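Heads up, this is only part of the complex; the chains shown haven't been moved.
In order of appearance the chains are A and B, and numbering begins at 1 in each one.
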């Protein structure tokens, strides 16, 4: 021990650092594996390279041996499970029962359940694989772990992002032992509590972009509504009332009048919840009051909504750039020229039209440019390199600039059209007028919050000040959200 | 201990890995918290989930209790601070003095100052919050820590990027104790030395993209100058001398002749400092001579300048694609067609003009494409996955290709215009001629450095060789820079 004492700085590191040591047989701890699938093999490979002694149990060792790294000892199940303290169960749920014959040898040992159910299995069984295993082996301690790690990651070795290994068990000691192994294998154990969390853990690898579901549906919904509306105005009305065939507009032109509406409304929906949250705080005179759930969720999905808005805006740009490529555009030009000649008009120029177009194109480009900055800074690797102030500056200040720019883009695009009766096809107002509502509300509210009296109050509330008699019961998570909104 | 000894590989991991252990009451260390704000609560939540026993001190425990996780014990301040060794002070600076009543119970304990001043406070007080706290409690050891972490991060748990927790204190033992807690909570402590660094640490969350300030101002300055210049040439001159109203060009056309100039000059400014550094090294015959500060800073801001250059180039592309969308463009076309007809010219074709345009458009696209590769590889997550050689290959070789391509783009765009008197409006040369200066210097210099005699010498110098009598006094950081430049 003396050596340990006089230079602790190093000696205690011993473990994280060194795997070579583990290769010295008598020092390496023994680990058992049941199963011979991909995962079992990748697990064996990783364990061996992390300096563990691996014993694989198989019903047919001869056949299986070839599949495992030579360093791993492959033998009959009974023999394999006899000596090691920790045994990984890498077989499908349906085969768990086939292991019951080993229950005597397994008594008192730690079983690590690494299985992942398929979607069907997960829905079908109310009881997690791990709990099922525990019920089959009451004399063992079952630990759920590594199920979120793919065989591929096990072999290639963990990379930055996906090093976390959730672990749960009813027995702290067992959980710790497995956590220690995880670290030695280069992963970061995350304590998930008791075995009851196993079901939740087994759901993790099944989750499919949950945060994107609602925002995507929202965007799709908006798209469909606006597309229908534009179809009626730009295609149906001319067909019905002027019996003009404008159906060729469906693939590009109508899509391109729809996309900006979606992008614009989505963008305003990114900043609306922040405004609502602030209003609530002002009314309640405290930030320690729980937000309604719908607002919480909305606040948490702002990033996704914003990115979808950017995506639509980008598509809008692409579609716009395609306009002059269209054959119809060429024909229109030529026909216009011919008309001019036949009408003996030598010079065609409408100053107002020119100005309108130049301005709103320019504003559109600037809005898209600003949005792209927002999109880039929401990349994990960049967001993580910003401090809170920088992040909120980009996301809320720059974002608001983008909102203002796109509002101006819309207004200049609309110009006086909102007031020309001819624009009201089927008495339907021009599309852009519909989109202006929410954004303008947001912008006005933001402007109000800048009034000294209000802004000072808001700041005080957000620093924790409370109006007397402001009711407060809250969950920590809401504070964080309150804080978050306080930056947006 | 024996168990510890025979399988050290595991036993020593015990701590990093396991938090469940801590949950066993008698083993969990006790931590005190003073304050009931967002941060106090998030801190409590995190500490509890990391296996600490948390005692919160409040002037009104009953009222406060509801705000904290049930696992945390909320009591009167006097009682709360009595037993734990480490006490987090999570109150605003202005309330520090209100804690003086506790000084007897706090004597000899570790106070962790987690506070963050507002910008005003930071400017107003020359003495950091932590130092102020220390002055109020001379009998305690004050440690500054966790101030860079937001309440949100504390609750959601640290993610890849922002796990670092700077820590400073005058007392190594205290610093270590807090560092240990930080690790248990999943953060990476970074030693910032003595408490004197507290002020610097308190400035961290206040910093707002410092590295971007100068480059952004530079870009803006360039934009304004070039915009004014182009305004005079393209709008004012026709108005004054030919009394033609070209003001409609302001929003798009003039911007679009300005952006490429900015982008192009910025790009050349990315590679100029490298050339200067190399020249300096050649003249001095050593790389161990400190660079002048302005050059150091310039070298350190190349990335930002480059990204701004890319941003302008991208906007330039967008604006260019907008040109044919403009009403003015349509009118020009039609009027041209009409003119043709009236002049009875059946076929219009200027081979030279056609070639010029085809070539410079193609070169422009290629330049932008190359720049986009540079931009992508400067994303943290990608830059980190490249080794030094790969990074410098992309950043310096590919970057140089981009510079050459944009030079050719400019030259073909200019074509013979530089030599046509008609192009000199108000005797002002065409804008592109002004932008060519710096880039050409850089390209020539780079070409010179490729001459065997020079390149061999440079390589030798950069491998550490020194001309006799080369003076050398230097700071390590400069070497790194020297090395860096040696790759650019």
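Criterion: a contact is a pair of C-beta atoms (placed from the backbone, for glycine too) under 8 Å apart; a residue touches a chain by one contact, two chains touch by 3 or more.
Remember, it's a predicted structure, so these values are computed and weren't measured experimentally.
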For the entire assembly in this structure file, with 2 copies shown, the number of copies is 3
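Simple rule for what comes next: only the chains that are shown with their structure count from here on.
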Angle (degrees, nearest 5) of the CA superposition of chain A onto chain B:
120
Between chain A and chain B, what's the gap in Å when you average each chain's C-alpha atoms?
24
Could you please specify the touching residues of chain B with respect to chain A in the complex?
7-14, 16-21, 23-24, 37-38, 41-42, 44-45, 49, 66-69, 92, 148, 150-152, 154-156, 159-162, 204-209, 248-253, 255, 311, 314-315, 318-319, 321-322, 324-328, 330-331, 333-335, 337-339, 341-342, 379-381
Footprint of chain B on chain A - complex, ascending:
12, 14-16, 21-22, 27-29, 51, 160-161, 172, 175-177, 179-184, 189, 191, 193, 288, 317, 320-321, 323-324, 333-334, 336-337, 340-341, 345-351, 353-359, 361-362, 364-365, 368-369, 372, 379-390, 393, 463-464, 472-474, 476-477, 479-480, 482-484
